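Before I ask anything, let me first share the structure, which is written out below as structure tokens.
Missing here is one protein chain; the remaining ones are kept as they sit in the complex.
Let's turn to chain A:
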Amino acid sequence: MVSLRQAQQVGLPFWRAQAHKETKPTHKVQAMTDKTKIAAQFIQAIPHANALGLQLTHIGHGEAEITMPYNEALIGDPKTGVIHGGAVSAMMDTCAGAAVMSHPAAPGGTATIDLRIDYMRAATPGQAITTKAECYHITRNVAFVRATATDEDTDRPVATASGAFTVEKR
């Protein structure tokens, strides 16, 4: 999501700002702990996530799911209308960060240390792309995440990603 070093500052102003702010939960994001609620609000407050039209459809316990509707502005190959890999990367990075923040052992914010993305195939033009991310291990300092993106054909992945993220102290 963001990068090292200064990222530690993420925690404070953000947690305080959310303390006296209530947003209306959608159906899918209901039975959530305070922390996952804050993570959900945080994702929705990211300007670039809005620019991409990202929708958080599930979050909690180190897992997150984000959908990106088909958008002609994100086309990478004008001949076929296929979405650019960069937009898929941005979505997978956001989803992986959300998974880290929703992990019960993560005290606060996070920042990407590294992210590897493998592209399996072109996403079908006209279809939304959905990423599922799982924070499968976390230590005091580092969180490990993997993510898979698919379109409507959920059996054949469009891309997979794996990365390491910082664990910011609260």
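A few comments on the model shown:
In this text, a residue touches a chain if its C-beta (ideal position, glycine included) is under 8 Å from a C-beta of that chain, and two chains touch if they have at least 3 such contacts; residues count from 1.
One rule holds for everything that comes next: contacts and distances are computed from a predicted model.
Within the choices "Deoxyribonuclease NucA/NucB domain-containing protein", "RagB/SusD family nutrient uptake outer membrane protein", "PQQ-dependent dehydrogenase, methanol/ethanol family" or "Thioesterase domain-containing protein", the name that UniProt assigns to the complex's undisplayed chain is "Thioesterase domain-containing protein".
One chain of the complex is left out; on chain A, the residues touching it are 1-7, 9-10, 13-14, 17, 45-51, 72-79, 83-87, 89-94, 97, 111-119.
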